[in-house]
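One protein chain omitted, others in place.
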Amino acid sequence: MFCALKIEGKMSFIDLFDFIGTFFFAMSGTLAATSKRMDWFGAMFIGFVTAVGGGTVRDLLMGVTPVSWIQTMTYTYCILAAVLVALFFRKHVMQWRKTMFLFDTIGIGVFTIIGLEKALNADILPALSVMMGLSTAVVGGVIRDTLCNDIPLIFKKEIYATACLAGAIIFLIMRKLGVPSEINQMVAIGTIITIRLIAIRQNWSFPRFDDTK
Amino acid sequence: MFCALKIEGKMSFIDLFDFIGTFFFAMSGTLAATSKRMDWFGAMFIGFVTAVGGGTVRDLLMGVTPVSWIQTMTYTYCILAAVLVALFFRKHVMQWRKTMFLFDTIGIGVFTIIGLEKALNADILPALSVMMGLSTAVVGGVIRDTLCNDIPLIFKKEIYATACLAGAIIFLIMRKLGVPSEINQMVAIGTIITIRLIAIRQNWSFPRFDDTK
Partner (left out) sequence: MFCALKIEGKMSFIDLFDFIGTFFFAMSGTLAATSKRMDWFGAMFIGFVTAVGGGTVRDLLMGVTPVSWIQTMTYTYCILAAVLVALFFRKHVMQWRKTMFLFDTIGIGVFTIIGLEKALNADILPALSVMMGLSTAVVGGVIRDTLCNDIPLIFKKEIYATACLAGAIIFLIMRKLGVPSEINQMVAIGTIITIRLIAIRQNWSFPRFDDTK
């Protein structure tokens, strides 16, 4: 989240991917809520904050208010659709695990690069812009897990923060080299997606700290 | 929370009800803290964030800063009084359960409509203004339960989000029809209170999702 969506006029590929990311983040929130036996309101609330949480925190830190998603209905429609799909088809969703995982990965990649570019455009220092990009991608999931009373997954099992970091650094370097923004976005997002897919296939994970040893 | 309080000059009925809501939200936070065996600071902190959390998040999302409660002592006095009452009389409070529940319900109704109206006045789209109203009413309790390490009650057992939604929609329709604001507020808040009271009496609740079946 969130680039300014241009519903009228041509929609760029990153706008489309932003939607895909928002949709699948909202689904993941809703499914987390139903797995905790919540009702429609819990499912909706957590679906929503999972999708908009990262972009909201980034916007607040940077002082960009009102935050993007309360200035247009677009995100809300997208999220409502995702929540309904998740609720109605949740028994079947398990069969689509691989598809969902792919789209979720696309979302993470897109959110990272959108957040990074927004911060750079607001003259935030490059290293801090990378942090804004990562926040955009991970904070929604952190809030989702906290509201579900779990320790956030990304602090323990997931490798995708590292994939986001790699993609963000590649984006920074290519931007420095003068690569046009659209190409740069595609390459950086592609890198994030590729690393995460390989990591999962190879069952990579980082060593966790164990204070008992 | 929070309409601008007019301590001087005439106080409108919604200002009075805003106080009542703030007071009983703070009490509910304090009682939640003592039930988790916290000390004075935990009781105070959680009492405070329960009362101001919803309005604060709404203000931040909309870019209204400094947030209302740090511009006047009024809310702080109201909350301190509530915390003290809750702490000193907590052994007796159980006997007042019905009274407390009534005032808490009033608070929820008032907070919903205050939040909704503030958002509409700031030119937020109607559907998103409804979300701002609901946030004002529920986010304080969500933070309270999260700090107490519980899954928020409103995601599981409580029906009041639905009551708030109904009241907010009625308010929107009547506003469109040109009903004067004061009357509209009273009817919408009355609707929320009535639905919640009936729901509790009839033991209504929404089906929860159960992924194990």
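Observations on the model:
In this document, chain identifiers A and B correspond to the written order of the chains, with residue numbering beginning at 1 in each.
In this section, a contact is a pair of C-beta atoms (placed from the backbone, for glycine too) under 8 Å apart; a residue touches a chain by one contact, two chains touch by 3 or more.
Here the structure is a predicted model, which means the values were calculated and not measured.
Of the listed positions A:31, A:124 or A:193, the one in contact with the omitted chain in the full complex is A:124.
Among B:14, B:27, B:43 or B:130, only B:43 touches the chain that is left out of the view.
Of the candidate positions B:87, B:139 or B:172, contact with the unshown chain belongs to B:87. When you scan A:12, A:35, A:72 or A:146 for touch with the missing chain, the hit is A:146.
Touching the omitted chain from subunit B are residues 33-43, 45-46, 56, 60, 65-67, 70, 72-73, 76, 87, 90, 146-149. Residues of subunit A in touch with the missing chain: 60-63, 65, 122, 124-125, 127-128, 131-132, 138, 142, 146, 149-152, 154-156, 161-162, 205-211.
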